[in-house]
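Of the protein chains in this complex, all but one are displayed in their positions.
Up next is chain A:
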């Protein structure tokens, strides 16, 4: 059984201009003191077509982690626009938050991200070369897709097989139905705001 449970992820500064850093406030709970740090990563999927455009925006170690409930804010810079295929700049893509312990990934949280121009004119007639300064990034915070993996939390080296788990991204991320819907209000969100639909 997983020693670390993610209880909540609040998406801060959302929606925001494309160039703003990502901010996720992560609340997790740990069953017992962890001797090693957790490693968190934010991965931006540049193109749904291929993993080669995935960018790891940042990775951070979190520790020490005693037993208990903890929270921290994971901030990472916006993706490098040069690495994003121009055709995929506008529209729906995915941002992933992963956490690993002893180099084993045990949770993967995926969010749909909708990048669109705020200006109605630009929306009607998007420029061929994307104008990232005019793009707004809207993370569908209310609908995280969480996949958990069974890992070996103990010292022993033999890895547990997790055949029953299927890697969720990106094929489990079906296109969202209402990405243009209103984003949840920012700021004073209750703990479980993500689950208000």
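Just so we're on the same page, a contact is a pair of C-beta atoms (placed from the backbone, for glycine too) under 8 Å apart; a residue touches a chain by one contact, two chains touch by 3 or more; residues count from 1.
Assume contacts and distances are computed from a predicted model.
> Going by UniProt, what is the name of the one chain that was not included in the view, given "Protein HIRA", "Small ribosomal subunit protein uS7m", "Protein SHORT-ROOT-like" or "AP complex subunit sigma"?
"Protein HIRA"
> Among A:6, A:45 or A:113, which residue is in touch with the absent chain?
The one listed residue touching the chain not shown is A:6.
> Specify the residue from the set A:11, A:57, A:96 or A:109 that touches the hidden chain.
A:109
> Given the full complex, what residues of chain A touch the hidden partner chain?
Against the missing chain, chain A presents residues 1-2, 5-10, 12, 23, 25, 27-32, 37, 58-75, 109, 144-146, 150, 164-165, 188, 190-192, 194-197.
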